[in-house]
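Comments concern the structure below.
What you see is the complex with one protein chain gone and the rest in place.
Each chain gets a letter, A, B and C, in the order it is written, and its residues are counted from 1.
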Amino acid sequence: MTQPSSEIIFLGHCPDRVGLDARITGFFADELFNILDLSQHSERGRFFIRIEGSEEGERQAIQTWTEKFFPIARELEMEYSFHDPLERLRVVMFCSKTLSCPLEILSRWLSGDLRIDLRAVISNHGEIAPIVNKLDLPFHLIATTGERAEFEEQQLRILDRIGPDLVVLARYMKILSGTFLASVRMPIINIHHSFLPSFIGNDPYEQAYRRGVKLIGATAHFVTRELDEGPIIHQDVVRIGHQFSVSDMKQVGADIEKQVLASALRKFTERKIIQWQGRTVVFH
Amino acid sequence: MTQPSSEIIFLGHCPDRVGLDARITGFFADELFNILDLSQHSERGRFFIRIEGSEEGERQAIQTWTEKFFPIARELEMEYSFHDPLERLRVVMFCSKTLSCPLEILSRWLSGDLRIDLRAVISNHGEIAPIVNKLDLPFHLIATTGERAEFEEQQLRILDRIGPDLVVLARYMKILSGTFLASVRMPIINIHHSFLPSFIGNDPYEQAYRRGVKLIGATAHFVTRELDEGPIIHQDVVRIGHQFSVSDMKQVGADIEKQVLASALRKFTERKIIQWQGRTVVFH
Amino acid sequence: MTQPSSEIIFLGHCPDRVGLDARITGFFADELFNILDLSQHSERGRFFIRIEGSEEGERQAIQTWTEKFFPIARELEMEYSFHDPLERLRVVMFCSKTLSCPLEILSRWLSGDLRIDLRAVISNHGEIAPIVNKLDLPFHLIATTGERAEFEEQQLRILDRIGPDLVVLARYMKILSGTFLASVRMPIINIHHSFLPSFIGNDPYEQAYRRGVKLIGATAHFVTRELDEGPIIHQDVVRIGHQFSVSDMKQVGADIEKQVLASALRKFTERKIIQWQGRTVVFH
Partner (left out) sequence: MTQPSSEIIFLGHCPDRVGLDARITGFFADELFNILDLSQHSERGRFFIRIEGSEEGERQAIQTWTEKFFPIARELEMEYSFHDPLERLRVVMFCSKTLSCPLEILSRWLSGDLRIDLRAVISNHGEIAPIVNKLDLPFHLIATTGERAEFEEQQLRILDRIGPDLVVLARYMKILSGTFLASVRMPIINIHHSFLPSFIGNDPYEQAYRRGVKLIGATAHFVTRELDEGPIIHQDVVRIGHQFSVSDMKQVGADIEKQVLASALRKFTERKIIQWQGRTVVFH
């Protein structure tokens, strides 16, 4: 959650050393910036920081903050960014046949639960089209039955034109190629089911059923070249019992997936996530 | 969850005594009914039973089952009902300004997560109208600023015409009068926030904030004459921390409310709930 | 939970067919047995039932119930058992260096939380000896550095002499051989950590750390020939954040392991578990 009166969010990470907090917060003090929430964490030689607060002095644009901080960042070898908490992230959603995840995103966008600016829905199936159309949201049906290079080219053209801050795969059931991932310059968040233990191969739900699994989970993660192996953002589980058939398990799985995806998106919109070397720091 | 091949659900409760299971399951055996799931529970002299299964013999209508069982029910002083698991319950939803609960119901209705047949939305505010209208669902704006007797009369006329199986109060913020409750013959499910401990009086979120409460909960219950005191169907909580402002707490509260309400509705549609003397038996 | 006035628990499973509930509950009705709780579940052609209740007629010994039911069981090809809810199961606990799981069992045995009769502790390390000795509980230190056949022989001799109802592996870190498992005639319950997703190979905690895993879980299961692959009894998870170091994760893992193991044992002592073909039915 962001503080109600926050006006600026700052995220940064750099090699760890003594005095970083003093250097960074000294900059903000000089700018008459009141820090309402600061989280800093160091691990294995890397320093991560998130700051949010209000401008006690004159209001300055994000661009101004970014420029003013640049000399410090260069000195500290820091990757950093400034954000306006009221800015809505532009999002493009990919989906397929399964409706529960995409409908959750639509519903939270409509209710304002998720502070996003949904710009388009891209799907390789038409099931969701009537609802998306009713909501006056651009819908792009791009079949994925033909040549991969061709349909990915079409998807990329749409992304290029919209230039979203984030792509959400809301149960989009087609693997993205390395070429596609190399061309996309915005983060991609994906959701998939998870089991304890995990079941490899065909029909994991049937396998989980046979072992009498008691929990069904979901994992939201950034998409990287390693399929389903990107940095984890959020996870949760739900309890099931022996009376759950395989189809019940799938319904429960869909339910927890949509909740975990929505929570991951909320964390992202609140600028609480830093990715670093296959791992995420997700501030509270 | 109902078993995938279930064709009939039976619910009943009566004074407890030796031999009830044998009497009831004997009836089903004679009818060549295969019991796939049976839960029976006795407490404080009352016997509760839920059965679901498939007809190995000839298919019989719900009405036929109801009539055939009647002599046994009379003998056992049992309240009972038979249901078709594939039948969608007709539901009317009441709401007010807050959108997250009603949108959750709409979204789960659209995705098929909730097996309901949503027939109308009644609200005392117009905020949800554009979405409801886009979904081609009848919307009734009934202001509650005038005489209670008048606007409740309007609401009752709509309910009478539709004759739903269930009324859902999805954050409908107006108290229903005793007269209204006496006239409505279908069950009403309501949702409200819950705190540990509870905070009485104005602005419970502010009070909860001041105590540093760590959990925010929600309770779904049947509506009875005692406001917010009806039999509890489902409850859940979500964890918060000190960094949650009062407005963050309200957002989290809205989130858990919608999930708890949806779960309660699912239990209801699966015919897993028996009400008895201010208490519910909710079968797994 | 067992009903407070329950005097007999019955567990059974057999091939499914129409009329089983009527046949079984008819037997109990004839014996003037009042069924307080009955759960029956059928899946994939197998029928599972658990009954608990009180004897309205004359009290009969477990042995008498077992004999009287035998003809029905033979006819239905049913595996079944009768239990006295007040009987304490005789348990032998195996442990190693890690103390949190064995101490949890000792603590719950002392407080009466777990209705067990702990008969001995067998360990391949001496760390727990002082505490076990203070509690006047037999302690057997059996090193596992020598020949497997020899130390397993020693363990088996102790189990043979005590004849427990259950063996609990409370973080016993030595794999049991197929020979050992073939010789032990009582159920064995084991606990191990679980991750979403699972991490194979050395140091799963380090791997989980690198992916930024957000949940650490534990799974309690029956031990079968397939190592860590037996029927699952209970699972749970606990949430962690980026600020948890690998050693913190291990501590949290130990914590959830002991809770899950204790819950699994409670289910077992309440006679709520039926094993069938690699899967468990765990009644509520």
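Quick note on the criterion: a contact is a pair of C-beta atoms (placed from the backbone, for glycine too) under 8 Å apart; a residue touches a chain by one contact, two chains touch by 3 or more.
Everything quoted here is computed from the prediction, not taken from an experiment.
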*Pick out which of C:A61, C:L110, C:A149 or C:I200 touches the chain that's been left out of the picture.*
C:L110
*For the chain that's not shown, point to the residue among B:K97, B:K134, B:R157 or B:K214 touching it.*
B:K214
*Which of these touches the unseen chain: B:L137, B:L166, B:M186 or B:I232?*
B:I232
_For chain B, residues in touch with the removed chain_ = 41, 43, 48, 194-198, 209-215, 217, 219, 228-229, 231-237, 241-243, 245, 278-284
*May I ask you to list the residues on chain A that touch the chain which is not drawn?*
3, 16-23, 25-26, 28-29, 32-43, 53, 56, 284
_Take the complete complex as the reference. Which residues in chain C touch the chain that isn't displayed?_
1, 3-4, 37, 99-100, 103-104, 106-108, 110-113, 131, 134-135, 241, 243-245, 247-248, 251-252, 254-255, 259, 284
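In the analysis below, only the chains that are shown with their structure count from here on.
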*Count the residue numbers both chain A and chain C use at their shared interface, divide by all numbers used there, and answer same if that is over half, different if under half.*
same
*asked:* Please compute the angle of the rotation superposing chain B on chain C (C-alpha atoms), rounded to a multiple of 5 degrees.
replied: 180
_Quick check: how many Å separate the C-alpha centres of chain A and chain C?_
40
_I need the residues of chain A touching at least two other chains; which ones are they?_
241, 243, 245, 284
